[in-house]
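This is the structure I want to talk about, given as structure tokens.
The complex is shown incomplete by one protein chain, all other protein chains being positioned as in the whole.
In order of appearance the chains are A and B, and numbering begins at 1 in each one.
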Amino acid sequence: MADPLHMTLVEAAAAVRARQVSSVELTQAAIDRAQALQPKVNAFVRIKADEAMAAARACDADLARGVVRGPLHGVPMAHKDMFYRAGEVSTCGSKIRADWKAPETAAVLERLDAAGAVQIGNLNMTEFAYGPTGQNAFLGDARNPWNTDHITGGSSSGSAVSVASRTVFAALGSDTAGSVRMPAALCGVTGMKTTFGRVSRAGCMPLSQSLDTVGPLTRTVADNALMLSVLAGRDARDASTLDVPVPDYVSAAGSADVRGLRLGVPRGFFDLQVDPEVAKLLAAAAAAFRGLGAEVVEVAMPDLDAINATGFLLTWGDVVGVHGAWMRERAGDYTAQTRGRIEVTLAAGGADYVDAQRSRARLLREFVAAVYSKCDALIAPILAFPVPRLSDVDVSGGPNMMRILDEITRLMRPINVLGLPALALPCGFTPGNLPCGMQLIGRPFAEADLYRMGAAYQGATDWHTRVPPV
Amino acid sequence: MRADWEVVIGLETHAQLATKSKIFSGSSTRFGALPNVQASAIDLALPGVLPVLNAGAVECAIKFGLAVGAKVAERSIFARKNYFYPDLPKGYQISQYEIPVVQGGSVTIHVDGVDKTVQLTRAHLEEDAGKSLHEDYHGMSGIDLNRAGTPLLEIVTEPDMRSSAEAVAYAKALHSLVVWLGICDGNMQEGSFRCDANVSVRPKGRKEFGTRCEIKNLNSFRFLEQAIEHEITRQIDLIEDGGRVVQETRLYDPDRNETRSMRSKEDAMDYRYFPDPDLLPLEITADAVARVRAGMPELPQAMRARFEAQYGLPAYDAATLTASRGLAGYFEAAVAAFGGDAKLVSNWVMGDLLGRLHEADLGADAAPVTPAMLGGLLKRIADGTISGKIAKEVFATLWVEGGSADTVIEAKGLRQISDSGAIEKIVDEVLAANPKSVEEFRAGKDKAFNALVGQAMKASRGKANPTQVNEILKRKLAG
Partner (left out) sequence: MALTLDDVTRIAHLARIEISAAEAAGTLAQLNDIFGMIERLSRVDTSGIEPMSHPLGGTQRLREDRVTETDMREPNMRNAPEKQDGLFLVPRVIE
């Protein structure tokens, strides 16, 4: 067998079940690679070699007895270091949580455990998930495996890096204003920003409870669908999870048929100030969909700046609630960037926050009426320009920090305010061999449609199969 | 109070709900545990550990809403009240703000024989804060978060009360109602029921309200009354001296009987409310309300009316007996055990029973003389075995020693003497021994007759049937 780590998640899970490869072999390979790449890309906060190997041996032993724990039996993964495991440290990327042990295990980790997955470690992230570049002055910056002089995107930096670098088959991330999609796009992997209320957030460090979503990063759409089929559904511990049936995502990805679906090309907002190289790749992707039989239509965008503003106010109110106590007691333990951003949140009064909560319902209604009457999904860029260098984004708290960060998240945040699902897919490379991503934005709870489209696209293109040089 | 001033009072009462677990977590609400052993990650609001609302607390709120004739909101919203205080380390309290679960309603009070209705603005669910212990810990305060997250129902009135007496009457009526409903244990020493009073004064006849002050955390009816009285005097003095009342929160100091300013105005303004992002709107369906309604106890007002109609009791008796569910239940059980005149039961319950319960600081449920025992005793009065007076002696013995009326009567030989031969003998002896009284009676002094009856009863050690004593004495004196 060639390098087993180059299989997809779907292939790896099947290979373990068919006993073509053992969980111990896969897990050992993943740990070896994680350790080998760590000095170059700094993807991990902690590699849990002993625990992971013990888990892998247990998986193999089960399999030997004919017991298959679930669809992810024996497959090694790693997750952003903000998903709690009872009794273990979860740094959330911050000195403040450097020694803090979690009181409970995240609902999503419990689901992955039950499905048989093995966790080999905890991944780098932006401090408290508050930042889109993936930099972290406390843990050290994660590096882009396509070119380590460039940012990874964040905040789920380690998740994208470890999946892109063929270290693990899947990783969990969280997306409050692009934190799954941004690093997925910048590292060339597939990531799902799930519908708000689709996946439990119990036992996950919040950034903004009004906007936070949990979703998987994988190498392919089919892998992603398999992950979400395990993660999705109502959870008694998280009141925000809705009682909406979970469709068969794996079949949706398998059908990969977009004939009859209408894909909307946004006019307004998403096409403003977009770098020509990025615009070119997006146009090519739209053309590919047309070639696959989808109807491609132009759709005028409602006022997304107002939606973005709503998102800022919601985030600010939530952030004060989460961080107020630490800001009073341990402000000096934050990195400069995070501290600066949290200070900004103080400006939001309760009235502003309530206004934002009110506008939100109305904005969602208007958006759905204006957009989804004309198409089934939108196709839009993720970052309007090519992947910046680390040195391009000096955002360590200087006066321009807010403007730069705002520009990076501009095309992301509205989707979180609206609570819609969005699938990030690699759609080519800009000069310098840096990945470029796009997002397919669907109706609420229409992840299955997005998987169908994404799988069709990946059936017709090979961007997602390219392996970074690191 | 000075005659040219009118007082305006509104109360905000925090009733701790009698649930087993906290409002948003599975921590115990038991009182008196070691510090911080009942504070879970949710009560401490560790980020990422999410609150989930307790169905028991919601049921309590619905019960209260139904009992006061309020609207139980189909949808209500949980909000964060952001403020900073050491016993609230997370920096916000989860409460309800714009849309509370109970809206409107009223409570009827009786003051100086007059019924008055106090309108409620609202009642909302919220969590309690922790407790600061101000003993000296190297100049610091100790924080116990066991109470953090304990469910409270905050019940807010309109500014409808016009005297401290009305405020106390309202607080007492509310207290008995929440205890009656079983939604609050009513223990004021432990802080299960505490009031904040909003007090203002205005010259009589003026329409606009004066500036009000809020006096916090009054945990006894006496403090409530004293604090309001003091605050009224303070405000009137202030205005009459040319000063102005400043809107503020004040604290009552029972040791010095005064109120003093508690938080600066700026801080009071700094509450920020917004809907809690961790909690979705609370939806209460008509079905849920109907289910609670079906399980509701009969309410005091209805029970009062029924006692008057069903048992033929005077209004005063009906009101007294329905002061608590325990007492009312006691009364009805005793009536059933007795099977005779309910008014006799009422007299005994309001008299001997209540007196001894007060003395022993017990609830009717804990009375050593059970309804069955009292019923057995009253039967013996009704059938003439003992007199009412002897019955009091039997009751006293039952209270201390237990047993039944019959065994006590037998053991102590208290059976009434109804044998007319025996009574005649006693009467003859009494007449012989009291010639002066006999003379006075014959001279027209009716009082002398009573003295002779008393002597006869005394001679029988209270056991002679008083009716028979009367008859025989009359006959002999006439003869």
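One rule holds for everything that comes next: a residue touches a chain if its C-beta (ideal position, glycine included) is under 8 Å from a C-beta of that chain, and two chains touch if they have at least 3 such contacts.
Please read these numbers as outputs of a predicted model, since none were measured by experiment.
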Task: Out of B:P86, B:G243 or B:G351, point to the residue that touches the absent chain in the complete complex.
output: B:P86
Query: Looking at A:T8, A:T190, A:N224 or A:N308, which residue reaches the missing chain?
result: A:N308
- request: State which residues belonging to chain B touch the missing partner chain.
  value: 19-21, 25-28, 34-41, 44, 52-58, 75, 77-78, 84-86, 89, 98-99, 132-134, 137-145, 251, 262-263, 266, 270, 274-283
Message: By the contact criterion defined above, which parts of chain A meet the unshown chain? Give residue numbers in ascending order.
response: 99-101, 103, 195-197, 209-210, 236, 239-240, 242-243, 303, 305-306, 308-310, 312-313, 320, 324, 327-329, 331, 340, 343-344, 346-347, 352, 354-364, 397-399, 401-403, 406, 417-419, 444-445
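The working rule: only the chains that are shown with their structure count from here on.
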- request: State, to the nearest whole Å, the distance from the C-alpha centre of chain A to the C-alpha centre of chain B.
  value: 58
Task: Over in the complex, which chain A residues touch chain B? Could you list them?
output: 82, 84, 102-104, 106, 201-206, 208-210, 236-240, 314, 317-318, 320-322, 324-325, 328, 349-350, 353-354, 357
Task: Sort out for me which residues of chain B touch chain A in the complex.
output: 40-41, 46-53, 80, 82, 84, 89-92, 272-275, 277-280
